[in-house]
Structure formats: structure tokens, C-alpha cells
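Complex shown without one protein chain; remaining protein chains in place.
Chain naming follows the written order as A, B and C, and within any one chain the residues start at number 1.
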């Protein structure tokens, strides 16, 4: 049964697999000192506009988040995140396991703004409470929404004024950079945060995330931290080769764009059929609201998650597309939806 | 320049890469619930002789060690290891970073025995000291030596009597199982330890280690711990496919045997030339002792580590071979050694 | 200026100081193995009705909470607490610093019930999220409210059914046990929780809290944990002597009762003057709502905290009394309030 559950159901883009084969037999230095990792780093430094940027290839998003945040903070310093933030919900307390409290703020669209941070700073005013020190955002958010350059600039300025670090989780960053309405570049991500990461797993690699640190004192000794948390692969070439290839010829952006296109195409088709949406997401996840009976029928033919109950008879479902999603699969879902919906209406008419 | 520095200089065995390609396009469940991971687990359960064994595929050795040990211990419980143990020296304090002290014992061959443990238990007798609770061994050790079945049985029995957990690091386990004189099987490793892991990285995979836990209460909730420490790959299929292939048709054992054979062949050739050895290792690392001037000459033509100074004019070097080492490379090293040595003698004679 | 800010402004009850003097010159075993600690433990075991109860005297509330909770939980296990819980707000992330996430539930009166816990259990259903394992309550709560025996029984039963540990912070437990409407005894606290602590600091000792653990496997090795976290005083006699004295002749209960009486007397007097209350607390903290101008005037003559804004012109203040609060001080506050209020009304009439 075809799955729209997530964007990591398939393996890697063929170019990436081919590169792994091409590079397989040479001897390379271990632990990320190989030539392919160096090439990948060079490509990323070029994109962020800093020939000395601190770039590190890691294995998973949770690993990247926990290494970065635990490396940046002293023991009493805490991390501000949206209540829906990935680190707050779906990483099994990975940040707390390194000793740091998360301070959560409610955000209807998953985004963080100075207005949401301000009360947290006001409330945490003395040594009986943790010290807010790092703001965690993700772009896009868990709800598929994105930050505009203006919003990011404003947040960045605010953090600087308040002596807060700004860290961005970019598990699906590609989707945020190339979607309709996007005006943020990788260079902006670099300039406006203290550190961020570029996810590979959800945009065509087998695995791998690139942590990029701008603020020099945060980058100091970071390889020690990576090793200590188990993040240094002996065959770093495997990560190096993948990112080297991903950032050749715009592959990263093309794959992200394809994922977005598939989702937005599906959204348009569903909207035409009268579907409303739980939240307006321009990236590769969409949240159409459907009658529960229709959802039940669709579940027999496609895999997806039911995300939220919107009223007694309706729910929002989450549909995720990726670099690997075929237009055919999308069309199939839409036409099935039409059929199911029509059958329901006929039934109603008949009754 | 050809390198004998380690056994992770090359990529993966072709079978493994091919399997990644073959399996690339299907949709699979994430986070290790895919069909290939299930197949790999089934193969490993078969080899350890327990249809319900708790098997988990992780990304790196340090990650595996820290997840296992921190999951097994309460905060005041400590880990006994040889002073030369990998967790004691070369994992950047990964175990301590999870809160646990290492108690080191000196061992000339890198192995741990009840006799070495006993004084540690005697010394740690009250609540002002940590409580020794887990014995960490590796097989083979950092020095390439191996445990006999008898030694392992004795250690296992002792640990049980003393309420100690026994955990084995198997980064190079394959080499220990198939070397000359070996009488330990995977089934023995399982039966005689509480947990151990089978390294893939050093025997032909791109990366990946299989953690296997026998003692049921230690296995409880282990996936939570894996996720919390960043060890759960979204595309678990990548690990699954590699281990599925590695344990097909004895590939794992064949690759390990090749690594051993290359090292032992090199050792014999060097011995014939009169080389003594720092320690007698039957696996894929050997430690010939050479005149420092010869070492210097060899360094111009091959990569390897100088391991220990043995006297004013001599040092032991470490030569490591792997599944990917060609006989040609070994022969080339040996003949270079002969040439260099002869040149030295001629020089001596002339002088 | 007289302070109603808290219940730890003064030193210790004279009986306790005298006991310290009486016992000063003998030689005693260190680290809580002295005769006075043993006597205190015996007295407490008697009160909880278990001759083998695991009782430990510690230095501070935060220390007690962090030692207990970090000792009870595995790394992926989390703690459920009211959003207003002391560990969630005012302990500088002490629990997170030991690696454990807090899951907060909103509670208008500071109390936790099965109804509040249930959605947390439902939401945390798989290994990408922490595992709720311990319920933290305090009795009285941060708002001065108390648990009835029925509520505690219900919560305890629920926790047992759901495999949750129940832990009670008793920094001000005395106040909860002897206030109007109280029907919970120390024996109930013991029987209905897995562990709890009896605060000394806020009811007449110089410092000291008694941690009591009922569930045997949680008590195992607890002295190791106490030592490891810096909680084992060399001169344990200092804690022992204080608790020995505190639990002689009902002193503990009498001191707690005096604190409550002073607060409730003040509450009645203020109510008679027409004061409403932010929350109905039967213990030694009360939260009268006053006109902001009155509060400002009172602040010139007494110390107290402004707790919450209730509307544009009014706020709730917190007044705390203790074993050391004199009736005279209470009367002085009340009469000042009356004067200030009358002056305000006269001004109003004149205007």
C-alpha cells in the first residue's frame, strides 16, 4: 500500500548511490578527514558564503540536535522551543538527557517570535530558575510552515540583543528554501543563526545531516563532542560522498522542490474538490480536513497519519511527499479521494 | 600511499552495495521496523541460537557502547575495563559523559580475568565509592588478542556469582571468531555475556554495529534509549540491508577470515626475516618490532602507526589488514621491508 | 520590617538548638551512622508504621528531590508534575540536570489527579517520546492546597494500576497534616506513595529533610546516590539531633499547627474586612486579593510577595506564616491593613 506517511520511506537518490559505488574502493582517511567530506564541506562553505565555516556531517537529526545544544550550553542554561518542537516531543527527551531543561511556548503555527520569547525571559529572572539561553526553531516547522527572511531577521536581532543563541533544525530545510513564497537562502540561514543543520535523510540521502556553526566559540572543540556522543563515523567517507553529491548541480534544491511540488499539486487538487486545510503549509506536508468516513475509506488504500480531530465528524490528515514521490502516486490518491467522496455523496442522495 | 593504519579505509563489500541498490526503491517502514532489518535480526537470532534475542542495529561503536552501558547501569554503578580498553582511552569519555565511572585494571594482554577483577571488588566496599557492576571486555582486545571459550566461561561464571554484568565490545568480533586457535562462536558470545555487539564497519559494511542483549530486563525499553541518544536512523533499512547481506552465505566470517589471513601471512613473512613481535596477536592486527631507522624508511612508502617504543633503537608498529586488503599489498610491504633491511645491513657492512 | 515572605526567615526552635548543644561534645560515627540519626530514624519509622522503613536525612529540598527522582528512574523515564510544581519552576532545572524530562500538566489548584495524568499516558505511546514513569506531587501544593485521603488513595491506586511511581514533596508536609479538614497521616503518606519527604527547614529546624522510601527496590543502594550527589554530611549528627528533637513530644505537629493557625487567623480577620481570596488555602500560606494602592501602602510596612494580578486594579498577595510567627505580628498586619483601607475610603469619600 502506497505511503504518504513520511519523506524517508525510500532509499537514496541514484546519483548518491552511484557516487558511493564510484568511490568505494579507494583508501580514505577515517572520521571525516577523507577527501569526499572535505569536498562536501567546501561545497557547503560556498553556499553559506564563508570559506571558514565550521561544517560537520552527522548521522541523524536527534544526534545533531543533542550534540549541538549540549555543546553550546552550560548546565543551568535552557532551551526555548515551541510546544510542538521536535526536540520537545519526538526525541525521547534527548536534550534533557544531556542535562538541559526545555522551556516551551505555545505557537499556533509552530513558529517562534520575539513576542513569544519575551514572557519567558521576564519570568526567568533569578537563580532559582533556569536561564533561557538558546532558541530552537525548525524551518520548516513541524507543521510545514516556513519563516520569511523578515521574520528570521527579526528573531535573529532579538536573540542577539537578549544574549540568546539561535539554533535552527533543518531536517527538511530544503523544502523551506524552495517552496512558494520562500525568500530565505542557505546564506541567510547561516548569517541569521548561531548554528543550524541541513538534513539529508529527508531529501535524498541514505542518512546524514550537516551541522553548520557560525559563532566561533561555539564551534571550538566540537569534534570532541561529536566523538563523545557517538557521532563520528569511522568511514566518514560515507557521509562525505553523499553530501558531496547532494550539493552537486543543485541536486539538493531540485529534490526538495520535487517534494514540495508533489504536495502542493495534491493540495490544489484536493482544494478544488472542496477540501479545507488545517493549516496552510507551502512545503512537502499538507493537512487536508476530511470527513471521518472518507478518511476510513482512504486508509484502506493509502498509508498516512490522522493528525488532529477538527470537529465531531472531521479530522485533519497529514500527507507527506518527498523527492521520491511519483506524480502517478499523487494522482492516484486524488482520484481515489474523488471516488470515495462521490460514493459517499451518492449514498447520501440515495438515502 | 598504501595504508595499513586501520581496517576502515575502504568502503563496503560489493555484495552490500549491490543490496543497497536492489532494495533502494521500495517503500519501507522507518526506524528499524523495515523488512530488511527484520531479516537481519532473524539471521542474527539464528546464529545466536535464540529466536527471541533482542537485536538492534546502530551506527557506530562508541554509540553502541554508550547506549548499552548507560542503559544497563544505575547512576552509582561503575564499569570495570582494562586500562587499554577502547571506552577508557579512545571514546572521549563517552561513558563518563553518561554519568558512570570507569574502574581500570592493568592487563598486559588487554584481557580481563576474575583475578584482575577481584581486587576491585574488594576495594569498593561501601557507599563512599562507586559500585562495580559491569565488566567491559572486547574480543579481540585492543591488542588483537582473543578470549578462549574457557576464559570466557570462567569470566562469565565469575560475573554471575558476583552480580556483575558482562558486556563485550565486538567492533572486530569477526576476527576473533575465525582466527587460528579460536574456539568461541557467536552463540557462545551470546550465552556467556549479558550483551555484546557485532561490528560491521570493520568487516565490510559502510557502517553499522549490531547490539545483542541476552538478559531480558536489560533489553527492556532499549529502543527508547537508542532514540534518546540519537541512534535510531529514520532509514533503518540502510542498516538492515547491510546486515541482511553481511550474514548471508557466511560473508561476515569470510571477510573476517580474509583480514586475519592477510595479517598472519604478513606476520609469518616478517618473522621469517627475523622480526620479533611486541605481542602475539592471531587476528588482523600485528605488532612487529623494528629498528627505528627501518621504520622511518618504511614510513616513506606505507602508512601505519608506531605503537610503542620497545628500547632505545626499536619500536613496535601496528599493521592492520581488512576484508579489503589485497595479497599484493601485503607482499609489497614485506618485500619493501626486506629491501630496506638489507640496505641497512649493507650500509652496516660497508661502514 | 516584618516579613511574611516565607517560612524560613528565622532560625530553629529552641528545643532543637538546645539539643545540638547537649549532644555537641560526644564522639559520634560520621555520615548518618550516629546514635541521634538512628534515634530520629526510629521515631520516624514508628510514625510511618514500618519498623524497616528506609529513612534518610538530607540537607535541602532540591537535593532530596533530585536524589530521589534520579535514583528511581532509568534515563528515558520522565516525571509528571503540575506546571506550578516546585521541581518544574523553582529548582533551576535540577531534575533535568540529572537527565530526566518533566511532563507538565495544568492544574488550577496545584493538585494532580488521575484525570490529569490520563492524557499524558495516552499521548506518550512509543519510543520517540519519553516514558512517563513517576508522578511528582507536593502536599501541600505550591498554592497551599492539600490532598484529602480519598484523593491520595485514588491517585495511589491509579499509579499502581498504570505502573507509575508516586513521589510526594513534603517541604511543608506538617502544614498539610494538621490543618483544618486534613485527614491524612504520616502513615498514610507512607502507605500511599512510593517515597516522600518530610521537610524540617520550614517547620523549625535549621535545615534538613527526611527522605522516606517505601518501595524496596527503590531504596536499594540509596546511600550511594546520596553520597554521589553530595548529600551525605560528615557530621550527620547535626541532622540526626534535629530530627530526633523535632519528632519528640509532637513538636513537629505543634509547630506546623502554629504556622497554620497564624495564617488562618489572619485570613479570617482579612475576610471580615471584606477581603476575597485568590485560592482557598487551609495551610500556612494565604492569598488575599487587595486593591493595588493598598498593597503599595502595605509594602512600606511589611514584606510579602505580590503573587498574581487579578484585574486592572487588584492583585493577590502571598502571606506566609511559620512556627515562629507571633500573634502580635499578625495582629499588627491586620490592623495596618484596616488603617490603610480606611484611609483609602476616607480619601474616596472626601474626593
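Everything below uses one rule, namely that a residue touches a chain if its C-beta (ideal position, glycine included) is under 8 Å from a C-beta of that chain, and two chains touch if they have at least 3 such contacts.
Keep in mind that what you see is a predicted model, and the values were worked out from it rather than measured.
Colleague: Can you list the shown chains that the omitted chain is in contact with?
Modeller: A, B, C
Colleague: Of the residues B:49, B:93 or B:119, I need the one that contacts the missing chain.
Modeller: B:93
Colleague: Kindly state which of the options C:38, C:60, C:292 or C:332 is in contact with the chain not pictured.
Modeller: Considering the complete complex, C:60 is the one touching the chain left out.
Colleague: Sort through A:228, A:260, A:284 or A:325 and give me the one touching the missing partner chain.
Modeller: A:228
Colleague: Of B:78, B:105, B:152 or B:238, which one is in contact with the hidden chain?
Modeller: B:78
Colleague: For a quick check of understanding: of C:214, C:237, C:258 or C:318, which residue touches the chain that isn't displayed?
Modeller: C:237
Colleague: Can you list where subunit A touches the absent chain?
Modeller: Subunit A touches the chain not shown through residues 31, 70-71, 74-76, 98-99, 127-128, 130-131, 221, 223-228, 232.
Colleague: Pick out the residues on subunit C that sit against the missing chain.
Modeller: Looking at subunit C, the ones touching the missing chain are residues 2-3, 6, 8-12, 14, 17, 20-21, 23-30, 59-67, 91-94, 97, 201-202, 206-207, 224, 227-235, 237-238, 324.
Colleague: On subunit B, where is the contact patch with the chain that was removed from view?
Modeller: Counting only subunit B, the missing chain is touched by 75-76, 78, 89-93, 96-102, 127-130.
Methods note: only the chains that are shown with their structure count from here on.
Colleague: Where centres are the averaged C-alpha coordinates, which chain has the largest centre distance to subunit B?
Modeller: When every chain centre is compared against subunit B, the largest gap points to C.
Colleague: Which chains, taken as a pair, are joined by the highest number of C-beta contacts?
Modeller: The chain pair with the largest number of C-beta contacts is A-B.
Colleague: Which whole number of Å gives the spacing of the CA centres of subunit A and subunit B?
Modeller: The separation of the two C-alpha centroids amounts to 35 Å.
Colleague: Report the inter-chain centroid distance for subunit A and subunit C in whole angstrom, where each centroid is the mean of the CA atoms.
Modeller: Subunit A and subunit C have C-alpha centres separated by 43 Å.
Colleague: Cα centroid separation between subunit B and subunit C, in whole Å?
Modeller: The separation of the two C-alpha centroids amounts to 52 Å.
Colleague: When you check subunit B against every other chain, which residues touch at least two of them?
Modeller: Residue numbers touching two or more other chains: 224, 227-228, 232.
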